[in-house]
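Here the complex is missing a single protein chain, while all its other protein chains stay put.
Just so it is clear, A, B and C label the chains in written order, and each chain counts residues from 1 on its own.
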Amino acid sequence: MSTDFVHSREDRFSFGIWTVGWQGVDVFGSAVRPPMPAERAVYKLAELGAYGINFHDNDVFAFDATAAERDERIGALRKALEETQMVVTTATTNLFGHPMFKDGAFTANEREIRRFALAKVMRNLDLAAELGAKTYVFWGGREGAESGGAKDIRAALDRYAEGLNLLCAYVREQGYDIRFAIEPKPNEPRGDILLPTVGHALAFINGLADPDMVGVNPEIGHEEMAGLNYAHGIAQALWHGKLFHIDLNGQHGPRFDQDLRFGAGNVRGAFWVVDTVESGGYYGPLHFDYKPPRTEDDEGVWVTAAACMRNYLILREKVKAFRADPEVIEALRASGVAELRTPTLADGETWRDVRDASADIDTLAKRGLAYEHLDQLALEHLYGVRR
Amino acid sequence: MSTDFVHSREDRFSFGIWTVGWQGVDVFGSAVRPPMPAERAVYKLAELGAYGINFHDNDVFAFDATAAERDERIGALRKALEETQMVVTTATTNLFGHPMFKDGAFTANEREIRRFALAKVMRNLDLAAELGAKTYVFWGGREGAESGGAKDIRAALDRYAEGLNLLCAYVREQGYDIRFAIEPKPNEPRGDILLPTVGHALAFINGLADPDMVGVNPEIGHEEMAGLNYAHGIAQALWHGKLFHIDLNGQHGPRFDQDLRFGAGNVRGAFWVVDTVESGGYYGPLHFDYKPPRTEDDEGVWVTAAACMRNYLILREKVKAFRADPEVIEALRASGVAELRTPTLADGETWRDVRDASADIDTLAKRGLAYEHLDQLALEHLYGVRR
Amino acid sequence: MSTDFVHSREDRFSFGIWTVGWQGVDVFGSAVRPPMPAERAVYKLAELGAYGINFHDNDVFAFDATAAERDERIGALRKALEETQMVVTTATTNLFGHPMFKDGAFTANEREIRRFALAKVMRNLDLAAELGAKTYVFWGGREGAESGGAKDIRAALDRYAEGLNLLCAYVREQGYDIRFAIEPKPNEPRGDILLPTVGHALAFINGLADPDMVGVNPEIGHEEMAGLNYAHGIAQALWHGKLFHIDLNGQHGPRFDQDLRFGAGNVRGAFWVVDTVESGGYYGPLHFDYKPPRTEDDEGVWVTAAACMRNYLILREKVKAFRADPEVIEALRASGVAELRTPTLADGETWRDVRDASADIDTLAKRGLAYEHLDQLALEHLYGVRR
Partner (left out) sequence: MSTDFVHSREDRFSFGIWTVGWQGVDVFGSAVRPPMPAERAVYKLAELGAYGINFHDNDVFAFDATAAERDERIGALRKALEETQMVVTTATTNLFGHPMFKDGAFTANEREIRRFALAKVMRNLDLAAELGAKTYVFWGGREGAESGGAKDIRAALDRYAEGLNLLCAYVREQGYDIRFAIEPKPNEPRGDILLPTVGHALAFINGLADPDMVGVNPEIGHEEMAGLNYAHGIAQALWHGKLFHIDLNGQHGPRFDQDLRFGAGNVRGAFWVVDTVESGGYYGPLHFDYKPPRTEDDEGVWVTAAACMRNYLILREKVKAFRADPEVIEALRASGVAELRTPTLADGETWRDVRDASADIDTLAKRGLAYEHLDQLALEHLYGVRR
């Protein structure tokens, strides 16, 4: 591939250990790649120029590892991190893989499971803090139901909130410099998952004891599985001051969770995602959460990881060129895009001042917005046929 | 049809004037039914035993009606309401039909449109208050975009909030006994609509100046267009204390907005919708927002209206029988559904008490939840083969 | 559950061995149930009153079984079949589970894989014939692509056809009394799968050397994943004389492949599915292809299997009652449903006789079809509130 678009650690690209480490097990087939120790992922990602990583506890050590095995595995990871200067930006807990979590963790009907899940999170929070993670993600993939009678949704939200409240208290009392980020998903593996979209998660946070400690970690694919506009979703999260983390990948609309490399999937959407991310207000890592397809061997895995970063850089250059293009600036002006930033009321006005507002209705009805011209300019920047 | 399932005014069934009045204009074809004056809808719905109505300003009088025409039309509506004792439970504003609103109303880039839209709402709030409506709905169907550059989403949310804040102030200062309810929709007629799901609307409300005055009005079809579980959505709204109104209808998943009569569409979902509505916490009318298909003449219109109410009653009887069925009660117990209401921590416990919680992992991994038995019981109640 | 709706072998209910045998492995979690030998599935399904089974080769013996292991496993299956008098209605080949098939089997780019796949099918055809299967299914779950350059679609269809042509020749020349049935699916596990709907498969069959030997095996869930009406799909297959087999289960629209038990999912759709199956022209088994959710233990597995059969019987009784209901018969007449069976041309007419056909346009424009009344009757039969 061409040699421009070279990223550096300043770009703050990060990867989940489980992304490049995915062995390719799906509902219909078995593993196509051997297990990858976490430290190998670190060395390789460092080689590719990534900045940081994210991990589930069980990406590093097995669910049923002995203390000695756990220590050995964490030791290998720590050594790799030190040698590579890779940053642990984020961590999370695997509360979905083991059969005990088949009905959820924080919202399992069985109380013993809920208590165990909280303990499992706290243990990994200690490790996350020790390794320097600043964000801790919750993806409640098994918190949901296939049928309407199985789950008392309001009770489930009570328990979900109880769990997060407890963990906020734990982090605060331990003095950890960690914030939480909820990752919404509409379905799969459960028929319906609680907090299915970025909106539901943002709303839920307002019901917590310490809403300031909790934000969202929206994933492109998860929102697109609900046919939602991801750029709009993160823009609303930014509006609420809650975009703590992002999961970049690719998806083709409502279907199974494809977890394509960033750039593949909704290409037009990806342009506006990068435009939104770069528009200010987001300070987290540029994190990729995808799965190298089963068609790929180990070499293919690293091709996809490199491509995620490269595609972000390509799109970043494009959105910058788009925003700087004089014809775009003129088109934005013609469409009145910036006019929306002007408050509807002038300073000091109240409803009384608009109570009888009239308008030149015929003129306004006829006036075009010229959005298609503007969007065509954007598309041509995406195509790379404007410079 | 059979004579059981007779509803009464106590059931608080209400209809939008625009539902039975829909003439059948769509993107591909012209009107199949003549215009229906609002008062005719009132008389006919009263005859069918409905309790109340909901209306857009322009369901009663034309967008460009003169003052005299407006008065005449409102007079006819008022007379019909008085004669039938039908209640105006709800009102709303048409901010989407006229070409001037093609780029939205509260979030139109053009400020003059935004001011005019606020005036239009205030005028209709006066009418709504006069007619006794307690809920005022916002469906921002044109607040959105087809392309990423057209709309500054954060500015749009600022203007949306500004508009609602102003209207809250207006209602408060006028002393109206009215609350607002936001109706989310993911898309159609815009490519993407702002506040696309019940979650996004709930989150947004927390960014308003007076969040207590504003709740949500989720529509079955709109949530199902995003593949979301409507019963879960209203359960979360109830959890937040924000289910101010509901729009009942039918839809078959992600596709165009079908607005089928309630009962048609996702039948299994409808059972759980009624179960959730009847489970407590919702005090508004049972409101139908649907469209009689273009295949129907006037007689068919009233068949659909009657069927909406009848189907609700049928499902209500079923969910009551389900909840009272001893075998269901036993199945719920076996599945531990109520156990989820037990807090994860005992009284006085803190994170310290679960920090090292262990669990009988093997037993929990093997234990089945028996949700399928429970769901089969529900399905058999839905089928009417259990009594 | 209640004791009516008792099925018998005459109902010809059959199950895939892999359905009740699914261990619950998905992309996000490991097995929740132990492996189930094929013979155990046979004994248990027989106990539940099923008529027959369907199996993949590797449901019976492992991909890498030795000849002795294979014989032992087949022997155990054969013994179970003899003891239970269960019929092998159908068989199929696992061409998707092993990593060698990650890029497909008949359409793998690698020719060696294609040849091996054909051999694997022929070996299992011998077993299928020996066990008396009359239908042999092809579900080409890995025949597809995640990206546009990976697969030459026309070449892939050539190879797909070549493979089926060869297998037709094999069956014919062996004198086996077996027909083939292609099972379409739009996506998952591949990003896009070849022959994505029942329509594509029906079209493809016309490009084969021996189209009479090949029909379709549509699955409810697979068509609903594309938002398509399954009852319409199998009606078109019947119209072409090509409905050789059916896969009954449940799904909630475009999302991951849920494989719910029959009855769950689109309940309204299931009514019309049974109505279509029972309307004549289908002579195969009533076959269930579903997955007991991961929340279920072994007992729950058998609950779901029994429920599939019971729900079919319940719906069959309902559609019979619907079709026999005098009010329905009158409603069908009023809607002119049977009029569609009258040819548009009278006997002996040609285009000349309609070249200048006029119509009473105003009357036809105003006339309603009264479909909603008819559908409400159907819904009330589904609800069980009419008898």
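Simple rule for what comes next: contacts are C-beta pairs under 8 Å (C-beta built on N, C-alpha and C of every residue); 3 or more make two chains touch, one makes a residue touch a chain.
Note that the structure is a prediction, hence the values are computed from the model and not measured.
Considering the entire complex, the omitted chain makes contact with A, B, C.
Between the chain not shown and the residues A:6, A:62, A:209 or A:267, the one that touches is A:267. Shown as candidates are C:162, C:210 or C:317; the residue that touches the absent chain is C:162. The hidden chain makes contact, of the residues C:12, C:40, C:240 or C:320, with C:240.
One of C:149, C:175 or C:326 touches the chain omitted from the figure, and that residue is C:149.
Interface residues of subunit A with the unshown chain, by the touch rule above, are 1-2, 4-5, 32, 224, 227, 252-255, 261, 263-268, 292-293, 295-300, 303-304, 307, 310-311, 314-315, 318, 365-373, 375-377, 379-380, 382-386. Where subunit B meets the missing chain, the touching residues are 24-32, 96-99, 101-103, 141-142, 146-147, 150, 186-189, 191, 225, 252-258, 260, 264, 293-295.
Remark: the residues of subunit C touching the chain excluded from display are 64, 98-100, 102-103, 106-116, 118-119, 122, 145-159, 162-163, 166-167, 169-170, 173, 186-187, 192, 194-204, 206-207, 225-229, 231-233, 235-236, 238-240, 254, 268, 271-272, 275-276, 322, 328, 331-332, 335-345, 350-351, 354-361, 364-367, 369, 371-372, 374-375, 377-378.
Here is the rule we use: only the chains that are shown with their structure count from here on.
For this pair, subunit A with subunit B, the centres built from the Cα atoms lie 30 Å apart.
Centre-to-centre, using mean CA coordinates, subunit A is 37 Å away from subunit C.
Among the residues of subunit A, those touching two or more other chains are numbered 98-99, 102-103, 146-147, 150, 186-187, 225, 254.
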